[in-house]
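Our next item is subunit A:
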Amino acid sequence: MTAILEASGLNKTFGAVTAAKDINIAVARDEIVGIIGANGAGKTTFVNMVTGWLTPTSGAIRFDGRDITGLAPRRITRLGICRSFQVAQVFMTATVFDNLMIALGIADSHGLAVLKPLRLAEREARADAILRRYRIHEYRDQVASTLPQGIRKLLDIAMAMVAEPKILLLDEPTSGISVEEKFGLMDIVMSALKEDGVTVLFVEHDMEIVERYVGRVLAFYQGEIICDAPPAQALIDPKVIEFVIGDEPQGQAMRERAGLAPAGEGSDA
Partner candidate 1 sequence: MKPMRYAGVVGAGLAAAFALSAPASVAAKDTVSLGIVAFLSGPAAGPYGVPGRNGAEMVIEAINKGTLPAPYDTKGFAGATVEAEYIDESGGNTKQVSEYRNLVQKREVDAVVGYVSSGSCAAIAPVAEELQKLTVMAVCGTPRIFEEAPREYVFRTMSHATADNIAAAHYVKEMMPDVKSYTGINQNYAWGQDSWRDFSLAMTDVMPDAKVSDKPQFPKIFAGQYGSEISALSLDDAELVHSSFWGGDFEAFILQATPRGFFQQKKVVLTVGGVSAYRLGKRLPDGVAIGSRGPYGILVRDRDTPLNTWFVETYKEAYGEYPSGAAYQYAQAILATKIAYDKAAEAAGSFPDEKQVRDALTGLEFESFAAPVKMALGNGHQAITEHMYGIVQWNEDAGELGLRDVKVYPAECVMPPADKTSVEWIEAGMPGAKC
Partner candidate 2 sequence: MTQFMDRTVIGLTLGFALVALLGVFVLPDWLMSQVLIAFSRALAVLGLVVLWRTGLISFGHALYFGLGAYTVAMLGKDLGVTEVLITLPAAGLVAAVVGFALGFIIRKYREIFFAMLNLAFSMVLFGILVKTEALGSTDGFSVEQPTLFGIGTEDSTVKLTVLFLAVCTVGWLSAVLVHRYLGSVLGSLTTAVRDNEIRVEYLGYSVAQAIHGKYVMSAALTGLAGGFTALALGQVDPESMVNWTVSGELVFVTVLSGPGSVAAPFIGSLLFELLRTYAFELVPYAWQLIVGGTLLAVIFFLPGGLWSLISKLGGRDRAAQPGGNRGEGER
């Protein structure tokens, strides 16, 4: 089995702060990987390096065998790695439909093709189809700034997906979403993603979500990966519990299930 995404010896420092320290991982095609860690553990730094927002201080990132270290985000996007954001990044003054149309337009167009009209009937049909798949069609003509959080997040993910990437990185897809909505949202996303057959890495604080949807967990602590295992194993790993889960809302429950309760104070991330 060849790795579709491979990071070797990744380091990132901001002045005196180390945000990533000797990260080595290989992700296989179609894997669904959860990235966990306390605030400041280096999760988002990792995502930012993979998607080109940050250039690693040292080390290399390979995608499908090709070195993508330090490429600009748009190039990495074009190669097939897309991402969503902790805070949904959509075009706030445009309607949901127009958001998707623009995303599709860019994804479809190479070189001078960007000068062709945006509104093609075929493209509009695809946009509608995507809206339906992500179950946000009823918001089609609503301006993005007026959308509820959850819908905006779905739109954000849908826009990331229009380029039909091979890898999708989701940065905290459920942050800011109410407890009642979070599973619904994740169900929509994961089933849509499954249809497209995409490798998914997602950063998540919510251990219930992690437990339910991922096949493999990467736990970050102070820029390092301290655990790389399937969730059943990872979520009872003492190091993970001490340095990662201790901070999380469901930490106590986790601890109890792992037979570690009651713990003292949480980790000092």
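The set was built so that all candidates are chains of the complex that A comes from, given by their letters.
Here is the rule we use: a residue touches a chain if its C-beta (ideal position, glycine included) is under 8 Å from a C-beta of that chain, and two chains touch if they have at least 3 such contacts; residues count from 1.
Please read these numbers as outputs of a predicted model, since none were measured by experiment.
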Identity of the candidate that touches subunit A (this complex; choices 1 or 2): 2
Residue ranges of subunit A in contact with candidate 2 within the complex: 51, 72-75, 77-78, 82-83, 85, 89-95, 98, 101-103, 105-109, 113-121, 145, 159-160, 162-163
